[in-house]
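I am attaching a structure below and will ask some questions about it afterwards.
Every protein chain except one is present and positioned as in the full complex.
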Amino acid sequence: MAGNSFGELFRFTTWGESHGPAIGVVVDGVPSKIPLAATEIQYWLDRRKPGQSKFTTQRRESDRVEILSGVFEGMTTGTPVSLLIRNEDQRSKDYGEIKDLYRPGHADYTYDVKYGIRDYRGGGRSSARETACRVAAGAIARKVLGSEVRITGYLVQIGADAIDRARFDPAEIERNPFWCPDAEAAVRWEEQLTAVRKAGSSVGAIVEVVASGVPAGLGEPVYDKLDADLAKAMMSINAVKGVEIGAGFAAAALRGEENADEIRMGNDGPRFLSNHAGGILGGISTGQDIVVRFAVKPTSSLLIPRKTIDRHGNETEIVTKGRHDPCVGIRAVPVGEAMMACVLADHLLRHRGIYGGR
Amino acid sequence: MAGNSFGELFRFTTWGESHGPAIGVVVDGVPSKIPLAATEIQYWLDRRKPGQSKFTTQRRESDRVEILSGVFEGMTTGTPVSLLIRNEDQRSKDYGEIKDLYRPGHADYTYDVKYGIRDYRGGGRSSARETACRVAAGAIARKVLGSEVRITGYLVQIGADAIDRARFDPAEIERNPFWCPDAEAAVRWEEQLTAVRKAGSSVGAIVEVVASGVPAGLGEPVYDKLDADLAKAMMSINAVKGVEIGAGFAAAALRGEENADEIRMGNDGPRFLSNHAGGILGGISTGQDIVVRFAVKPTSSLLIPRKTIDRHGNETEIVTKGRHDPCVGIRAVPVGEAMMACVLADHLLRHRGIYGGR
Amino acid sequence: MAGNSFGELFRFTTWGESHGPAIGVVVDGVPSKIPLAATEIQYWLDRRKPGQSKFTTQRRESDRVEILSGVFEGMTTGTPVSLLIRNEDQRSKDYGEIKDLYRPGHADYTYDVKYGIRDYRGGGRSSARETACRVAAGAIARKVLGSEVRITGYLVQIGADAIDRARFDPAEIERNPFWCPDAEAAVRWEEQLTAVRKAGSSVGAIVEVVASGVPAGLGEPVYDKLDADLAKAMMSINAVKGVEIGAGFAAAALRGEENADEIRMGNDGPRFLSNHAGGILGGISTGQDIVVRFAVKPTSSLLIPRKTIDRHGNETEIVTKGRHDPCVGIRAVPVGEAMMACVLADHLLRHRGIYGGR
Partner (left out) sequence: MAGNSFGELFRFTTWGESHGPAIGVVVDGVPSKIPLAATEIQYWLDRRKPGQSKFTTQRRESDRVEILSGVFEGMTTGTPVSLLIRNEDQRSKDYGEIKDLYRPGHADYTYDVKYGIRDYRGGGRSSARETACRVAAGAIARKVLGSEVRITGYLVQIGADAIDRARFDPAEIERNPFWCPDAEAAVRWEEQLTAVRKAGSSVGAIVEVVASGVPAGLGEPVYDKLDADLAKAMMSINAVKGVEIGAGFAAAALRGEENADEIRMGNDGPRFLSNHAGGILGGISTGQDIVVRFAVKPTSSLLIPRKTIDRHGNETEIVTKGRHDPCVGIRAVPVGEAMMACVLADHLLRHRGIYGGR
């Protein structure tokens, strides 16, 4: 209700500020008897970890996760799994000189209005640091889903430069620092981001996340449609400004006969001749790939001076000197994957609860 | 949990199938002592009502709403407001011949997989008829918000044809059957839709909904961000495939210094020099206009034959002869407005509950 | 959140005032493909119906239930089941003369403080009339639970006069107007209640509800223990002032070795040598009978003058002339059964959702 929890049956609650002693997440609704080791969670956290290339923030965090509860002798027990990550590199002095200023494009002003308090240590709760907890929860969600469900995220656009779908190569995604499935685009992006970084500027991106192996039947109409929950999940990620499913906004320009995916019989059930629906019809999974895209705005922390005011209403300019991501969309990839996993795990349990099966 | 409710403190639950005896909604969390008459709800229902032009379904429904509880001597009492709308024109014979077929692009297949049951009477619960209940709930939400909050929706694109923002005229919205703010686009759309309808085809659309007068401070980070809840609300509307806030997907192509809205001091608080944020920063309202857009896919009910299968796995073709909307996006406008009102009312109560004030 | 819903996965929402046009309930989370007819719900409603003996209120209501949604061709569809019961005998004139008075022991004063409104028509939402909706929801819950789960309620005490457990005869329960399992007590109660009624007074009661055939494993520790949810369910019934499980308050006076139920092996699993636990250990069902008791206070509507004040703070006396129950505990029996069914159905779905099985 106060907004720090996500999910219904598979439900996690995160806590912690970017410059406090630690951050963490409590995951409730994890079925028992699932093998779970800290290293499995660590694997996914390491993919999101800052400082892995010059294109992400240089904040140094080992992001080492500790399991404090819910696992006994290597197996989940059915009780809440509490995970703790210590903050190590909370250089809050970096933020001293913007202590009273509202950074344009940041949540500084709105948090101050809402809470009447200014936690000036780097965004506090609104920092992207919180997303480490989402990735940790997502690691557990993947275990709940089982290995048939495979979730893959990647960037399809940085700035105005999109990938060429004809050159899409899944193997490429892990080979460059941009989770880019198009090798040529990756080369261009490297140049572009190097220039952006040197200019003290930033640039946006579009992330695509695909889940395959999802059984048909997940999603609760009318208000908890699978796509509605995915939209909420993705839009809740820092800096996200748009979410689309399948054909998405492009569907507006299609004719009904182009858009509606025709059906034939396959070997093990219906086979759709296209996937404009993004794997969801009427809010319920069809068994096809679930395809979600979301747009990430350019980071608002810039070396370029911007007009703003301080808490007392004085007009001034601001330059944000801290360590920041030239394209925060890069690190949003593992976060989008994690949120996909969490939404699917929740809906898997909810479907099973009400309708039985699997 | 089973998906027929929306909101937390201001919470409504809808029920009813398109071809059952009635549909309805129960609104809980309505503050007491708000003047409320059935005519006020009827006003908004009438705007959504089918059959008002040749560009929406010819189903004839008076959509007359009855207040069954929660109002005493013209005032809300604080108890649940139950609203009932009788179905009048449920010609289910229209659907007889597609009884066993899965209509491509519809929820027929997924409902059958999920529930193991085929309510072939025109979509049952997945029909857009359900959105009348949303509009009714939205009418109450508007009363909770008060008259300072003004919510306006309109179409900005039909098919591939977008409005010209330079010709934007709010007064125009009510003058044409498309909620179109650009008089010239309205003329073009009339031609386009006439052709689409004659071809037995359909076309998508993009709807924009703007709320002005929303106080700063609404929205609960991290997971119940105002924009996250708006994304869920809009994506839960039938046929919606994408949602964006402010600059939305276009933000991906902007530089940080273009996107971050600069701040100056105005007469009564901060004044933003632009609104790429769409009135929301860090998930909390800034006091600027809240701007949401969503894409509606073309209706999948078509007179053009499409490949499909029946419940028994036989391959066949289908033509949907019922009464349908050539552009379902038109009737989505009042629904989008209603969902905006409901999300804002819920967050207003939640903010007041935890943080007091207003 | 505003308090008119109960349950999580199996969740119902009730609405309606005692003297409005109708009351009703929307049940969400009903699995599909359960045969359900209005007559099955009517059966349970008829057991709660007022006016069946001179010991319950003489209000005349046929309490005829209409199914408005969620059932198609005799089977649940998985969509919300909406039930409507018209109010027929809403003689609100009876209440005219107490319009501005706060009846002692009633919710008149607290509703007025909370809502700032005085719905003087016989209790409005706080009337026991609401419990008809609980019974209707309970009828559906029983279908969800299946026939192995049997739920039986009865009175074990009226006023200070308790049954003799040695004379407990289940068959007796349906033979007298008090749901009394002890034929001799039933005779005494008849005398006692006749006198109470003639004196214009009222008397309290203790109800016991037993569920047998409940599988072991239901209940979600720590806060949603099965007994915690039962306690909430029963305490939410009008006029209930106490709830206990198994040995209940008497457990305080037992030694540990008397209270802890010893275990032996039975033919199909553990066999407990006693049931002080009331079928619940650590908040989870043991497979034994679930045993709940609750105390119902005497009705506060009396022909005996009582001191009170009016809305304007003037001191006065009040006599409540309406039609009332001399022992409201009698009609609480089917309500307690219904709440037991709803709690069990909800926990059955929740357990199945998270942990699979059955």
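Per-chain numbering from 1; labels A, B and C assigned in written order.
Here is the rule we go by: a residue touches a chain if its C-beta (ideal position, glycine included) is under 8 Å from a C-beta of that chain, and two chains touch if they have at least 3 such contacts.
Model, not experiment: these values are computed from the prediction.
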Response to the item:
Across the complex, visible chains touched by the hidden chain are A, B, C
Fill in: Absent chain, residues of chain C that touch it
1-6, 8-9, 14, 102-107, 109-111, 113-115, 125-126, 130, 157-160, 196, 201-206, 216-225, 227-236, 241-265, 270, 273, 276-278, 280-287, 295-302, 304, 306-309, 313-315, 329, 350-351, 354-355
Discussion item. Could you pull out which residues of chain A are in touch with the chain that's been left out?
Written reply: 1-5, 8-9, 11, 13-17, 20-24, 26, 28-30, 32-33, 68-70, 72, 75, 77-82, 84, 114-117, 119, 121, 124-125
Worksheet item: Which chain B residues would touch the chain omitted from the figure, given the whole complex?
Response: 1, 8-9, 29, 31-32, 78-79, 221, 349-356
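One rule holds for everything that comes next: only the chains that are shown with their structure count from here on.
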Fill in: Most central chain, judged by mean C-alpha position against the global CA mean
B
Practice prompt. Please compute the C-alpha centroid of chain A, do the same for chain B, then give the distance between them in whole Å.
Written response: 26
Worksheet item: In chain B, which residues are in touch with two or more of the other chains?
Response: 1-5, 8-9, 14, 114-115, 125
